[in-house]
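Other chains of the complex are left out, but the ones given are in their true place.
Each chain gets a letter, A and B, in the order it is written, and its residues are counted from 1.
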Amino acid sequence: MILVGERINGMFRDIRRAIRDKDPGPVQHWAKRQEEAGADYLDVNVGPAAEDPVEAMKWLVQVVQEVTEVPLCLDSTNYDAIEAGLRLCKKAAIINSVPADRPKIERVFPMAKEYGAKVIGLTMDRKGIPKDAEARTALAMEIVAAADEFGFPIEDLFIDPLVLPVNVAQDHGPEVLETIRQVKNLASPPPKTIIGLSNVSQKAVHRSLVDRTFVAMAMAAGLDAAILNLDDDALLDTIATARILLNQDVYADSYLKVFRSRRR
Amino acid sequence: MAVERIMERYTSRVREVTLGATAEQGGTRSHTITVGGDSTLPFLHFEGEVPHRPVLALEVNDVPPAWHQLLLEHYRDVLDDPGAWAAKAVRQFGADLVCLRLVGADPDGENRSPEECAQVVRRVLEAVKVPLIVIGCGDADKDNEVMPAVAEAGAGENLLLGIATQENYKTLTAACMVHKHNIIAQSPIDINICKQLNILISEMNMPLDRIVIDPTLGALGYGIEYTYSIMERIRLGALGGDSMLAMPVIVNVGYEAWRAKEANVPESEFPRWGDQPTRAVLWEAMTGAHGLQAGAHIVILRNPDALRLLRRHIEQLMVPNRA
């Protein structure tokens, strides 16, 4: 599992304030903390409130890279902000994200190739997010075909089937799991799959329980990566256990400890 | 029709472990030996790198062992002198390194003192200049007395010391850490215990590149296939990025092969099994060859004839087969 830390996001109040006040403190705190928790990537999102998203993204990327070498996942719908960020990234980043929408595809894939970045493709188009797995997979197929067309390596493409909150869109859950399963058959090698895990428990009670139950189910369906809350120890324990049960890591009595300390 | 050559791409490799220390490294060895570093399954040179050829050790005992006559014949003149035995193993029989087994420490045998054992180690270190492996007598409590003395006696020599098990690893690990030696971590043909033991040892802050895995090889005819599958999984784990399995592997072939009835019984008893001396050499060599195919980096042998056969085999295995 590729673990992407979700915490450097302008949706969180401390990060929003840090961006506004140009205060690197909270940003670097979370960069280090997520690195210690085993982040493979750090998601970096200026949030919807940023006045100048391009400048804010540049600042975030610089500030984060001052304290960690963990590569970044640049998260924005503003592709100028993403490109500005990519220019500053010291390691190959992930572009988060592109929907199955032609003009955006044409903007993102050439940019990704230029900067050697990976890409997250969303199973949505201008009409929004379809409910059933077949329609979601069809949109994934469009993105896979586009990647192929632009000569973008499929192994570097992550399909995000778009998890929705269980307390308002419960019927999407099984469809997301089925989409993960189907996407793994779209190409050889198949694209990777990724989810924004915390979405599933948005405004629900028992958030950690919901998150970790869903991640186990998604991993059983073939999930490769997740953007998630690395501060949730029970969640990391579940991921470690799911890896053991899927025979992806060799069991040893200390497997939880090993998983937690694998980056240190 | 063109055949597509499917190649695996692994993300990681087996860690390298270096044994022995030269004068400038604080020891007295003439050279060091590095094992491991593989980035592919055994000998698939076309898929990845096999940077170091596997090495062969000959076993030396500190007291004359109760071995089969056939074996003893090779060492009759040196059985009472571990130093001379080691020297013969290296100079006459061409062993890459010596594996000194301190059988004499056994409380049910000669029950030698730690200091006596340390003295034997010093003697062997003087007699040969190749890197040294030292293994205790197998009695856990006694080894916990003996091995710290051995570690101290060999300080600076970057020895490979054994045998740590899940039940008894702390004293040996501490001794290896204090005196900067390498450790053999043995598990009973069980990948889970193998990994767990490496974790336990590393949790004592032993560097991972000073651990060698002994997966407990089964001899030919005695569960060798099962050992193979465990060793294959260890290698696949290492190549897949499991740092707690990415250690070089040592196999105790001489000891295991000679436990088999097939190596020992005379032709008179089983006429259809053929000539016993030939059979015994082959039994040991074949068990060793299997160990190599399964991913062993260090093979401990007893019979110099088996060593000779395996040496030739390794040369052939190391011929590049890149596409």
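To be clear about the criterion, a residue touches a chain if its C-beta (ideal position, glycine included) is under 8 Å from a C-beta of that chain, and two chains touch if they have at least 3 such contacts.
Source: prediction; values computed, not measured.
Stoichiometry of the full complex in this file, given in the displayed chain labels: A x2, B x2.
We adopt the following convention: only the chains that are shown with their structure count from here on.
Chain A and chain B have Cα centroids separated by 45 Å.
On the chain A side of its complex with chain B, the touching residues are 249-254, 257-258, 262. Chain B meets chain A in the complex at residues 191-193, 195-196, 199-200, 203, 233, 237, 242-245.
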